[in-house]
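This part shows chain A:
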Amino acid sequence: MDELERKKRIRRTTLFVALIALAVYAGFIAMGVLRA
Partner candidate 1 sequence: MIRNTLLSLLGLALASTAKADWALNMSKGVTDLSLETYNLHMMVFWWCVAIGVVVFGVMIYSLFKHRKSQGAEPADFSHSTTAEVIWTAVPVIILVLMAVPSAETMIKLEDDRDPDLSIVITGYQWKWHYKYQDTDVDFYSSLSRSSLEARRLNAEVDPFAVDNYLLEVDNPVVVPKGAKVRLLFTSNDVLHAWFVPDLAIKKDAIPGMVNNAWFRANEVGTYRGQCAELCGKDHGYMPIVVEVVEPEAYEAWVASHSDSQISSAAAAGME
Partner candidate 2 sequence: MSTATTADDHLVDDHEDHGPPAGIKRWLFSTNHKDIGTLYLIFSLVMFFIGGSMAMVIRSELAQPGLQFVHPEFFNQMTTMHALIMVFGAVMPAFVGLANWMIPLQLGAPDMALPRMNNWSFWILPVAFGILLSTLFMPGGAPAGGWTMYPPLVLQTGDAFPFLIFSVHLMGLSSIMGAINVIVTIINMRAPDMTLLKMPMFVWTWLITAYLLIAVMPVLAGAVTMLLTDQFFGTSFFLAAGGGDPVMFQHIFWFFGHPEVYIMILPAFGVVSEIIPTFARKKLFGHDSMVYAASCIAFLSFIVWAHHMFTVGMPFTGQLFFMFATMLIAVPTGVKIFNWIATMWRGAMTFETPMLFSLGFVFLFTIGGFSGLMLAIAPADVQYHDTYFVVAHFHYVLVPGSIFAIMAAAYYWLPKWTGHMYNEKVGKLHFWASTIFVNLTFFPMHFLGLAGMPRRIPDYSTQFADFNLWASIGAIGFGLSQLIFVYVLLTAKKGAKATDRVWEGSHGLEWTVPSPAPWHTFTTPPKHRIADESFD
């Protein structure tokens, strides 16, 4: 794996994991809104 490829992968993984976190946050607030 060369440096450029590694950088690309790092960016992709970061984005992916950060999106999971955001989705969980939004999902739980949405659930609260629906329940209340």
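How were these candidates chosen? In short, all candidates are chains of the complex that A comes from, given by their letters.
Before moving on, here are some points about what is shown:
FYI, contacts are C-beta pairs under 8 Å (C-beta built on N, C-alpha and C of every residue); 3 or more make two chains touch, one makes a residue touch a chain; residues count from 1.
Because the structure is a prediction, the values reported are computed rather than measured.
Interface record for this complex: partner of chain A among candidates 1 or 2 is 2, by the touch criterion. Contact residues of chain A toward candidate 2 in the complex are 6, 9-10, 13-14, 17-18, 20-22, 24-25, 28-29, 32-33, 35-36.
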